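What you see is the complex with one protein chain gone and the rest in place.
Labels run A, B and C following the written order; every chain starts at residue 1.
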Amino acid sequence: MNLDFSDDQKLLQEEAKKFLTKEDALKINRAVMDSDKTYDQELWNKIVGLGWTGIRIPEEYQGLGLSHLELCVIAEELGRQVAPVPFSSSVYLFTETLIEFGSEEQKNSILPKLVTGDVIGTLAIAETNSAPSKDNISVALKDGKLSGTKIAVPDAEVATHAVVVAKNGDNVSLCVVDLNSDDVDITVQRNIDESRGYYSVSFNGANAEIIGDEESGWSNLEKIMDHAAVLFSFEQIGGAQASLDMANKYAKERYAFGRPIGSFQSMKHKLADMYVALTLAKSNSFYGAWALSSNAAELPTAAATARVSATKAFQLCSQENIQTHGGNGFTWEYDCHMFYKRSKVLSLNLGSLPSWREKLIKSLEQANIKL
Amino acid sequence: MNLDFSDDQKLLQEEAKKFLTKEDALKINRAVMDSDKTYDQELWNKIVGLGWTGIRIPEEYQGLGLSHLELCVIAEELGRQVAPVPFSSSVYLFTETLIEFGSEEQKNSILPKLVTGDVIGTLAIAETNSAPSKDNISVALKDGKLSGTKIAVPDAEVATHAVVVAKNGDNVSLCVVDLNSDDVDITVQRNIDESRGYYSVSFNGANAEIIGDEESGWSNLEKIMDHAAVLFSFEQIGGAQASLDMANKYAKERYAFGRPIGSFQSMKHKLADMYVALTLAKSNSFYGAWALSSNAAELPTAAATARVSATKAFQLCSQENIQTHGGNGFTWEYDCHMFYKRSKVLSLNLGSLPSWREKLIKSLEQANIKL
Amino acid sequence: MDFNDTPQEAEFRAKCRAWLEVNAELKTKKTNSAKNMNIGNKSLLEAAAEWQKKKYDAGWAMIHWPKEFGGIGATPIERIIWAQEESKFNVPKGVYEIGLGMAGPVMMEYATDEQKERYLPPMAEGKEIWCQLFSEPSAGSDVAGLRSKAVQDGENWIVNGQKVWTSGAHFSDFGILVVRHDAGLEKHKGLTFFFVDMKSPGIEVKPIKQLTGGSSFNEVYFNDVVIPDSQRLGEIGDGWKVAITTLMNERLAVGDADGVDANEAFELAKKHDKDGEQLIDNNAVRESIADWYCEASGLKNTKLRTMSALSRGDTPGPEASITKIVSANKLQAIGNFGMDSSDMSGMLMDEKSDFIKFQMAWMGAAGLRIAGGTDEILKNIIAERVLGLPQEARADKGLAFKDIPSGS
Partner (left out) sequence: MDFNDTPQEAEFRAKCRAWLEVNAELKTKKTNSAKNMNIGNKSLLEAAAEWQKKKYDAGWAMIHWPKEFGGIGATPIERIIWAQEESKFNVPKGVYEIGLGMAGPVMMEYATDEQKERYLPPMAEGKEIWCQLFSEPSAGSDVAGLRSKAVQDGENWIVNGQKVWTSGAHFSDFGILVVRHDAGLEKHKGLTFFFVDMKSPGIEVKPIKQLTGGSSFNEVYFNDVVIPDSQRLGEIGDGWKVAITTLMNERLAVGDADGVDANEAFELAKKHDKDGEQLIDNNAVRESIADWYCEASGLKNTKLRTMSALSRGDTPGPEASITKIVSANKLQAIGNFGMDSSDMSGMLMDEKSDFIKFQMAWMGAAGLRIAGGTDEILKNIIAERVLGLPQEARADKGLAFKDIPSGS
């Protein structure tokens, strides 16, 4: 019985934490927010240099050949420090798709470049402000050419490639597109988190190559979403933990009425509620990590469970961290808002909380899993 | 602008409160719980003697000829003291049906007896453990004879008559039945509130007389439910207020750690939350009372709004009153449980909280009402 | 019970209405009145000044004030009727409210007759704008813990320190101010109240950038600012007594959270689909909207009950204290709902979309739960003042202010 990371994985996590602390990722994130940029190139280069983009890429493609578990601990640290890099898009979404469904040729040509940073990827799904479904995909793939517009594509500006969910005759297929092509127009879309970039991406007959079985695009996408749900949940618990830590520190240092505000029972209970939500989310994320790394049949359930509780925990912790900070929490100067905004963006990036609750129940109906 | 009761109505309420306090209705309720009885005959006789069962009955039928508003203030006091009498069944449900839909003959024969207490009525709706709907009524009326079984009929043992919702060919009709008939079998059903009686009632060809238009039985029932929702909401806010008052008193008197527990912030905020819920419910109930007494077009919306918020307020207040009392709150000896149980019974008697939320939204969809 | 005005009220309402119809434009569905102050938004300032002057000239500016200062001595219910009618018209808001609502009553009660004559009419007329200088970086919920210092120097006081969360400081002419004149006294006893010319040398105003990216508030620094003793309001050491009236006015004034409510959630749900299904057909959405509707209706009817009391000439009960707690939390929940409704694209802020107001609500609500008294402080107030629960033992009781633990 071991629902925990190994000593090696914990060591990797410790090193990631030290690195991001030394770089002061939170401060870099603030600088990105205050600029027109949507990520930090230098920090990203260093992350690539550390090999994190190749963690899951097999050694034959110049990656580190490690497991999802190593990715989970890195994700938690990136979440804790709100790092402004295209890691989630490129690694959890794009690279995972390549590894799971890429042909030998596709893997050979792209995976090594993901390791070196020459390729950065993303995943383009949404087209309307409704939840994407098999039936509302209209970006079309025909004779190897892609046309139509995707919205809310994360990191599309820095990304060189995208996996695009496309209508392909009667099927939905996944395909890979070079975003630097002249047939692709990328326009920034303002979003609630000034340190993240979301874009509308128009394809005007751009060349696209199908990845994976062309009839299974939608179910393959669902599999990638399950993978990403677990990885995102680690970013979320990292952010939730950081929010709770900030609130805790402030509650001890801030005095009102002659005593630390953390000695007031309403503050204690608020922080206890945050701790409870975070602990449940963390335990469920560990379970999700196990299911992901062991490719267990329970993955759809475990991923949705991790996702729902991590989304709730991060939203609660970042929201009540602001409340704990009082007026200061509502300023740009304090860091609280970075976590509040990131909590919402992380929750929406893979589909909303109600959507994931629904996925969870569907998985229970299908799998007949019992607690 | 006057969203308040008149001085006369407030005087009536004050007298009702004094009467029920002098009688010690709460203690009578406890005695009923400790016995096999499901109501108190003596208290009921006194209530009849005060004329309360005839408040809404026109003077031509020997009633007091007053409005729904007078009934609302009485309801609030009965709720405050958890009075163990068949008032809600007989007055809010049965009498209201007679007044709204009875023929002149029916009114002549029954209304005066409701005033004198010779008739006590109830309303029989449910047959299964699903929410009653037009389509799941199977108790059948044919050639003036009723057959089939109703369940969860309140006060059926003490009641002499019932309005029964029955399938009548293709229609649903309301009809009046004499419960003392040999063709009616009444069996007590154990329920969560030992001071209230619910019964299964079987009709074996009992004589029944249609009341109201035979094709409009269901919509007439809905109208009666809207009336009752407002009246029940006053019982509920009375109970919620009593629960809050108990919690407040205990929080001031009970000491722990050398101070009154009401000085702890978590207790303060708990009681503040109860106060907030109660205030919203009370204001909505006042609005419901206005809509009911003025027969306003908004009644379905106002009734559902009052009902939903009063149900939530009473459930919250009675539940957290137990929590405030700690271990004592969980004993039979303290009064807290009487309110907890009554809160749930009052909420279910007219259909559950989800059902009323649904009615509220339906009414908004139909009426296009704006705040 | 009835929702109709009394004959007198109806007559007064008709009068308000008649004047408004001539002088302003009725709101329509499409009207978006400029509600928020923006730094340097001159057109709002100008528009507000113009409207205020118009009202003043016709006697509508401060109707509850005595005639001599530009009012008509209106009753509380008449004030409400005026406000209800005015709110139906598209008129500029956000410039004068604080001065008129908070500085006005204090000046009315504590200023000398000469000062009232000098300051109140221009305040009502809109010639001079007032702001309020209470909160400090180390004194938020515990306002009385403020540290700005005033030292008496002959006929003057020299003030040093920093205030925060001052709306409109950058365009105000005067401010009301509470400062500490003696840190050797107990916390509440060492405070004194002034009004100050915002153009005084040594006053520096800096905007505070908020979570939203906007700046509706300011920090105000005082560096050896000279205030004549004649601008003291109340006795030396009575500062808390003077301030507390103003604070209660603020807590009432903050009131309802502006922005999306149950109706907007309902409209969105009817219009929008998700997963191929109309949102309004989703029972979870229906249940949430039902609960929000009940809360919104409860607040509205609570206000009507308060008005009923006013209408009878009674003093209203403490019910109003619940408004901000309920509406700010509801706003945060509804904001979240709106963003979740557009799923993967819920973060996109498109000015033309149906969702932007939900995003603004979600951001703004985080501040509203704090401004004008946090959820926690307001619940304490309900518990102690309404329910009569005992105060906690005060850690700062009986201590000289300078000896109170402050963590620094």
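Here, a contact is a pair of C-beta atoms (placed from the backbone, for glycine too) under 8 Å apart; a residue touches a chain by one contact, two chains touch by 3 or more.
Quick caveat: nothing in here was measured; it's all calculated off a predicted structure.
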For this session: Looking beyond the chains shown, say which of B:P58, B:G148 or B:P354 touches the absent one.
Result: B:P354
Exercise. Which listed residue, C:K55, C:K187, C:R286 or C:R305, touches the chain dropped from view?
Worked result: C:R286
Exercise. Where does chain A touch the missing chain, residue by residue?
Worked result: 1-5, 69, 248, 251-252, 259-260, 262-265, 267-269, 271-273, 275-276, 279-281, 283-284, 286-287, 289-290, 293-294, 305, 308-309, 312, 354, 357-358, 360-361, 364-365, 370-371
Problem set entry | On chain B, residues whose C-beta touches the chain left out of the figure | 125-126, 128-133, 135-136, 151-152, 189-194, 196, 198, 253-260, 264, 266-267, 315, 319, 322-323, 326-333, 336-337, 340, 344-345, 347-355, 358
Seminar exercise, completed: chain C residues touching the chain left out here are 282-287, 392-393, 395
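Everything below uses one rule, namely that only the chains that are shown with their structure count from here on.
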Exercise. Centre-to-centre on C-alpha atoms, which chain is most distant from chain A?
Worked result: B
Exercise. How many angstrom lie between the CA centroids of chain A and chain B, rounded to a whole number?
Worked result: 52
For this session: Return the residues of chain A touching two or more other chains; collapse runs of consecutive numbers into ranges.
Result: 264, 266
Problem set entry | Multi-chain contact residues (two or more partners), chain C | 376, 379
